[in-house]
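Omission of a single protein chain aside, the complex is shown with its protein chains in their original locations.
Up next is chain A:
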Amino acid sequence: MVAIAVAAGITTPLTFPLFPGFRRSSRSSQLRMSQKAGHGVITGKFELRPPPYPLDALEPHMSRSTFEYHWGKHHRAYVDNLNKQIAGTELTGKTLEDVIVATYNSGNLLPPFNNAAQVWNHDFFWESMKPGGGGKPSGEILDLINRDFGSFEEFAKEFKTAAATQFGSGWAWLVYKDKDKKLAVVQSPNAVNPLVLDQVPLLTVDVWEVINQKFSVVHSLRR
């Protein structure tokens, strides 16, 4: 049982071709620039962004205690560790997306990648859900889903399968593939996300085991 909702973050209607500015750099991280008086040193630090709803807003599908751990401990740890790793390097001052792409290094991952990508992934994940979510999309997204998957039910099936079959830790995504100009469902391991594959993420679900432990214990083992 996965709580899926239409991405709350997308407010503009999808018009094609998607403008490059879609990767809004200010959206996903609060880059705080501070200037030490008299030294002219600018340091950028990423901050832990709260989900766009209170921690108990998704009960009973996702509990407050899950949020307290998943967001309050895991997500926070990724942010703190990322800041530690990039302090004093040329990655400070970059946007989160730029850090991710730079440290992805065409597949030859540099150490900050895992933390940076996981910060972004979780920001995106919280925004992919909302209280009273689920159901079906409407408007342009529904048209596109129907066009590229056949029907919403087909898409939902494919999405759930992708989530359930990701071995080990990872994510399942609904993306827009600019190359093929169509929507697709993809899965990614560990911290990898579609930004590094030049795809535009629209929706995601976290299938690291930590998020599923609750499901597996409370509901059944089926992811």
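Here, contacts are C-beta pairs under 8 Å (C-beta built on N, C-alpha and C of every residue); 3 or more make two chains touch, one makes a residue touch a chain; residues count from 1.
As a convention for this text, contacts and distances are computed from a predicted model.
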Hidden chain of the complex, named as in its UniProt record, picked from "Dynein axonemal intermediate chain 3", "superoxide dismutase", "Palmitoyltransferase" or "histidine kinase": "superoxide dismutase"
Touch criterion as defined above, residue of A:Ala57, A:Ala77, A:Leu142 or A:Ala184 at the omitted chain: A:Ala77
Residues from chain A at the interface with the omitted partner, ascending: 69, 73-74, 77, 114, 167-170, 189-191, 208-210, 213, 216-217, 221
